[in-house]
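With one protein chain held back, the other chains of the complex are shown just where they sit.
For clarity, chains are labelled A and B in written order, and residue numbers in each chain start from 1.
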Amino acid sequence: MATKVYMEALSPTMEEGQLVQWLKAEGDEIRNGDVIAEIETDKATMELIARGDGILRKIFLDAGGVAEVGAVIGVIAPADEDTSGIQGASGSASPAAEASAEPAVAAPAPAAAPVAPAATPAPPAQEAVAPVATSGRVKASPLAKRLAEEMGVDIARVSGSGPGGRIVKRDVEAAKSSGIAAPVAAPATWASDGVEFEDIPVSQMRKTIAKRLVTSIGPVPTFYLTMDIDMGRVMEARKSINGMLEKDGMKISINDIVLKATAAALRQHPNCNAQWHDGFIRRYNSVHLAVAVAIEDGLITPVVRNAHAKGLVQISTEVRELAGRAREKKLQAEEYTGSTFSISNLGMFGIHEFTAIINPPEAGILAVGGIEDTPVVVDGQVMVRPRMRITMSCDHRVIDGAQGSRFLQTLKGMLEEPTAILL
Amino acid sequence: MAETKTKSKKKSTKKVDVFKEHGVSPELALDMIRNMLLYRRFEEKVEEAYAIGKIGGFCHLHIGQEGACVGSIKPLRDDDYVMSAYREHTQAIAKGVEPNAVMAELYGRADGASGGKGGSMHIFNAATRFMGGHGIVGGQVPLATGIAWKIKYRKEDSVVIVYMGDAAVNQGGFHEALNMAAVWELPAIYVVENNGYGMGTAFSRVSKTDMASKAVPHGIPSSSVDGQDVLATYAHFRDLAEEVRGGGGPRFVDLKTYRFRGHSMSDPVSGTYRPTAEVEKKKEENDPITILRDHLFAAGHMDQEGLEAMDAEARQISQGAADFAEASPLPDPSQLYANVWAEINANGRLFFDGRGEE
Partner (left out) sequence: MAILTYRDALNEALREEMVRDPDVFMMGEEVAQYDGAYKVSKGLLEEFGDMRMVDSPISELGFTGLCVGAAMAGLRPVVEFMTFNFAFLAIDQVINSAAKMHYMSEGQFPMPLVFRGPTGAALQLSAQHSQACETYYSHAPGCKVVTPATPADAKGLLKASIRDEDPVAFMEGELLYNLKGEVPEDDDFIIPLGVADLKHEGGDVSIITHGKMVHVALQAAGNLEKDGIHADVLDLRTIRPLDMDAILATVAKTNRVVYLEEGWPYAGTGAQIVSMIQEEAFDHLDAPILRVTQADIPMPYAKNLENLAKPNADRVVAACLKVLYR
């Protein structure tokens, strides 16, 4: 009865072994228990013992050879037995060994995976702004979020009294009773059918946004300038202007005024109204303002051409019309290209301050926060004033700190005394 | 194979009947060699199965120590208890656990003695009072002392034998247990299977005193016996069990033996901490099977043919166990959480991974 000599697992972690030397030769008599070879394992050199009696009829693995655990490396059999049918099976485990060479217990069927990541929520597309840089994450307790949903309160409009502005239950309850009940955006849902995740294909628009803005943050040496503006006079101006427009059924927004002031200020600081190109800076004499608009699945920046030369009403009308067509994805290419400066306003989300990412090849972008009643010191007295924070991102290759600061000073002056825009 | 083919070297010149000397009938002696052959072939089959990946984890073979096993367990009654460490496959069989169930446990299958949940080191069989199978060195010594406590508590007359390796006598728990057994006069027999090495460390390197003296400070009578001489071992344990059973209190035995393989399947047979020549010499001269074989041949109680027939049967049973184990299914995944708790309380959560709940 022939006995196959296997490459044995001589250490628990061994997967293959190297034959160091045979201690018996073909033709030698072998007794069960004799040491017949030395095998180098992953841990040490170990002895291989014979498991049968007979003659060592055939060696399939020479000294120095390597074989996987379970490979047949020799045959011991009586001299007269026909062993031609036994092959050295290098590398493959014996058929019997294969079954149990696999790890033993099959993993028990897992319970249904409890949650799946949310499908991305549609942002509330109420006004002409969109997140360009920092995402507008609302800090709220899980309970507050749930209650807001149940009560029909737009949590983005609730101001939080918890640490770090966290919105908590009492804030939602207060908001409900004071009537901030705008329809809530489609909430994130947990899929409960056991699906672990869902892949959402990236749209062309999203690819473009990604590509372009990655090329901005990457190579553009950006610095940021922040300024607080007292918006009291702008608010009065708006009221007064809207009073005049009432008979035409028209209304302008704070943002329209900000756009107009920005265009006027840029006229006075053309080095901020410029573009970086390979080898030269292009300074524009006209101001073509890109206004960030949130649309389903992303953002687009329609351009108000020659904003410096347009009146407030015209700017307002154009922005509204462009934004509307932007949302319907009906903008022509020339309507969202060719801008010299960009502006983004997240104030209506309750954003106090943010930094926007420059749209290359432009040299600057203005990020406008919301107007908040803020205690400030005026002539040594503490007063509450409506304040707005703007942050300008500047490409240092084109705009220096002083230049950007001077532009902002001009802009601040215009907003704090809007009649300066007329100059 | 050495055990059955070598010509008997011993020529007895004295007309001493070893069997009479030890009070062992020829039938009993034949039974002993039959058992030893089975244990030898069984463990060799285990070794082969491990080497080709059927058995995983730790695996400690009893090859060379069969005489110690047979000699000490054979005198026991069915209602006596046996507890051991982790070199216990053959001790389980000797106590009455089916070889098929032992092999299937080693293969990690549902028909194993512990349902595949324990493995080589945790073979349990309540019906035959084989109390495991324990993995922490010396951990079984206090446990066995508790079994002896129960025997005394219920006023029964069984005894408990607990095996340990030579290194276990240095564990604190060993001394704590022996002390309590002595104070309370418990019917426990503490047996050191003294093969001279605690894994890779010779006993002489970790002990100032000799083995037989270990129980003396606790006031427990000690004895030594050559475990390779199964007849002497049998006689010794037969008498000892009676002493203990009769209320004689605990006993300590230095059961001298030798293992012909490494400590475990990861340990080389020789060449690192044991000289190869030493191992070879022991295999040649100190094999409990050949020693008894020679006595049986000399006394004419058995011949070569009879031996080979017995050996063939041993191989057949061993192969049968391997086949049985191979055919036995893996434990059902639904059993993963079974038997963690003997009582699932009516209230409250017992599992905390979200999967254990029924």
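Convention: contacts are C-beta pairs under 8 Å (C-beta built on N, C-alpha and C of every residue); 3 or more make two chains touch, one makes a residue touch a chain.
This one's a predicted model, so the numbers in the text were calculated from it and none came from an experiment.
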Which is it among B:Val18, B:Leu37 or B:Ile147 that touches the chain not included here?
-> B:Ile147
Touching the hidden chain, out of B:His22, B:His60, B:Arg87 or B:Lys117, is B:Lys117
Kindly state which of the options A:Gly85, A:Pro142 or A:Pro375 is in contact with the chain not pictured.
-> A:Pro142
Could I get the residues of chain A that touch the absent chain, sorted low to high?
-> 141-146, 161-163, 168-170
Missing-chain contacts on chain B, rising order, are 81, 83, 114-118, 122, 124-126, 131-136, 139, 141-153, 172-173, 175-177, 179-180, 183, 338-343, 345-352
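Criterion: only the chains that are shown with their structure count from here on.
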Per the C-alpha means, the centres of chain A and chain B lie apart by a whole-Å value of 63
Complex contact set, residues of chain B against chain A = 1-2, 5, 44, 48, 50-54, 56-58, 107-108, 265-266, 268-272, 283, 326, 330-331, 333-334, 336, 354-355
Residue positions on chain A within touch of chain B in the complex are 6, 8-12, 31-33, 35, 43-44, 46-47, 49, 51, 53, 69-70, 93-94, 96-97, 99-101, 104-111, 114
